[in-house]
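Note that one protein chain is taken out, while the other chains of the complex remain in position.
Here is chain A:
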Amino acid sequence: MQINSPAFKENARIALHDVNLQKALGNLKAGFPTKRAAAVARMPEFEQLRDEGTALKNHILENLDIYLEQFEENVVKNGGHVHWCRTSKDACKTILDICKEVDAKTVTKGKSMVSEEINLNDYLEKNGVEPIETDLGEYILQLRGDHPSHIIAPAIHLNLEDVSDIFHEKHHRPKSSDPAVLMQEAREMLRQKFASADVGITGANFFVAETGSTIIVTNEGNGDLTQTLPKTHIVVTSIEKVVPTLEDMTLFLRLLARSATGQEFTVYNTLSTGPRRAGDQDGPENFHVVLVDNGRSEMVGSEFQEMLRCIRCSACMNHCPVYGAVGGHSYGWVYPGPMGSVLTPKMIGIENAGLLPNASTFCGKCESVCPVRIPLPKLMRHWREDEFSRHLSPKAVRWGLGGWAFFAKRPALYRILSSSSNLFLRLAAGKKGRIKKLPLASGWTNWRDMPAPSGKTFMQQYKSGKKD
């Protein structure tokens, strides 16, 4: 996916005026948060599960190298292969090489954010292998030449008419306003593709050191057909998704479904362990796991280590007022919302993504719903500080803060300035107490009036209080 994060402000401005997008985002706000709240209410132990999940992730990260090596050992024991890839390019090339080995023409794909992260589809296409997305949302996006705007509901930015239009154009069937009809159409279109693909690529929500298994969690069953029917199954996943045992995986599955969609459990939770066994009548003959690092190993021991606890549930973005207002595409890269505002600068550079951590309202909702208690606002603040100390913030911010610092260090001057600006604002507001236009603050006053300060400054009040 192309990086478009530097244009966050511009993207957001456009998004706020996009009537269709705003309608689609309404569906998000009406859905996920309510469902999550209901599912959490049905599980009295939920807070305890969150504590355990957080502690377990911390334990995993403290022993990450050991668990990864254990996992590899067990995959190999079961007849599979593990490929360690430091960069996106390594990962794409590794996957292409496996495809070439089996002379693959087409590849079916289950939904995988890591594959978006490494821009796999473009790479495969350029090299003569056709990738076919099979998750309904991803399939719609692929037909449109579009990208996901959400990590579990990739096509949330689209409305029914958008889907109907693109299906009509590509499937040459009549338009329909019934989602059930459209879904059936996609089902029919993809059936044969599942069966004739040479390679199936899926992501993994977790992988298990104890058994050398990977697991995918889906509601559609597309991931299962993707990994069962072709001769070769490639799992592309990132290093922090390792868990010690099946019991540990279970803890995260309990947290994941409820936090993500508010389901008690996702419809299909499927473990894959190596290639087809002697006696099996179906299943892939080759099993490859491509482990992607892409900057994660450098997060271990850094101030961003806690971000590696993320289980990609999307609760943070589902509850984020900024995401809810501007949608996922505004963030300009693969990971949107609060988790993306922490992760994206790490992956594409703060110089490209500095606007994201700055877009937070710091309301704290993301942290309050995160199943593994990632302190997202704190991590975003780290980025702000980092950006400032590296002189990357915009001039206006630097001058503004620099100016403020100048006065803040000179209390007498500060007091004169604050009381005179207090007076100035009150005069500017007139009797109504509201300012229609304020130089340097047009971003605010273009949309709403600015309330004038209603009384004396804090220091004036403090002093008069003292006298009494």
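Keep this in mind: a residue touches a chain if its C-beta (ideal position, glycine included) is under 8 Å from a C-beta of that chain, and two chains touch if they have at least 3 such contacts; residues count from 1.
Note that in this section contacts and distances are computed from a predicted model.
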Name under which UniProt lists the unshown chain, selected from "Putative SSS family transporter", "LUD domain-containing protein", "Cytochrome c peroxidase" or "Pyruvate dehydrogenase E1 component subunit alpha": "LUD domain-containing protein"
Candidates A:Ala12, A:Leu28, A:Leu120 or A:Ala353 - the one touching the absent chain: A:Leu28
Contact partner of the left-out chain, one of A:Asn11, A:Gln70, A:Ser259 or A:Asn422: A:Gln70
Selected residue (touches chain absent from view) among A:Arg13, A:Lys100 or A:Arg277: A:Arg277
Missing-chain contacts mapped onto chain A: 24, 27-28, 30-31, 43-45, 48-49, 52, 56, 62-70, 78, 84-86, 90, 134-137, 140, 153-156, 158-160, 163, 179-180, 182-184, 187, 190-192, 194-195, 209-213, 219-222, 224-225, 228-229, 239, 244-248, 250-251, 253-254, 261, 264-277, 279-283, 291, 293, 297-302, 305
